[in-house]
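The other protein chains are all here in position, but one chain of the complex has been omitted.
Up next is chain A:
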Amino acid sequence: MFPKGTKRKFSDGEEVPDENPADIKVMSSYNLQRQSLLDMSLIKLQLCHMLVEPNLCRSVLIANTVRQIQEEMTQDGSWTIMAEALNSNQSPSDCLVATEILCRPSPKDQDEEKPFSVISYEGCDSVSCHSEEVVDDSLCEPSSEAPTYLPISIGTWEKEDQKENSEEESEEDSKPEEQVFGTFEIKNPTATPDPALDELFSDVDTSYYDLDTMLTGMQSSPKMGPYDLLDSLSSHSQSISSNSGCRPDLNELDHIMEIIVGS
């Protein structure tokens, strides 16, 4: 039922395909598969290997897959629907917080109701319902409702595709995406704090960070080793000045620090 409605919305003005139930079922099953593949890919990109550098070849292949799906979804219009659905549920700063949670092995995970699985899309028969489930399945607090991982790796390519597809998409369509993705322009790790520190490391090749940051969505500049992971938790949330939504999380961080420090 719902996919039918969604399909009509997309094909507004276009020739409506034969309303063969079998066809529509095939289409929605394809859409679901595609969506599930997209989610799986994004999660793969997000799961940062905290100690060892991620395999660049694997990251590039997954990122290319994501881009391919996104291009196809942009062409048949389902990308905008998903973006809108997500956009209505979240605020930018929550995304930042949630991503940070996603990448750290925090005791908070035990509180999660759902296991960190991606592929459980049976019974979900609509694109938007689907996205919400995706949201819940991510490692964010249920209350923060943030899609987190989605835009980061895609955001940068999304910009390029925006230019290419500008004739196809109306301005209205691109705006929600801009809003969703615009906050994730953390491509340059040196954008974070200390200018003096930047000077010190100005000759360091940060190019690896760029791709790394983009593909894995981590905003803190260097990858965190086991020793400074906890150190960076509290400082990180303070250093992101634009991040006003971190406050609920600061309490969590303080709590964790207390436990660790034993005070």
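The rule is simple: contacts are C-beta pairs under 8 Å (C-beta built on N, C-alpha and C of every residue); 3 or more make two chains touch, one makes a residue touch a chain; residues count from 1.
Rule of thumb we're sticking to: contacts and distances are computed from a predicted model.
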**Request:** Out of "Serine/threonine-protein phosphatase 2A 55 kDa regulatory subunit B", "DIS3-like exonuclease 1", "Oncostatin-M-specific receptor subunit beta" or "Glucosidase II", flag the one the UniProt entry gives for the chain missing from this complex.
**Result:** "Serine/threonine-protein phosphatase 2A 55 kDa regulatory subunit B"
**Fill in**
Answer key for A:24, A:37 or A:257 versus the chain not shown reads A:37
**Fill in**
chain A residues touching the chain left out here are 33-34, 37, 40, 44, 51-53, 55-58, 60-61, 63-65, 68-69, 119, 156-157, 187, 201, 204-205, 207-211, 214, 222-225, 228
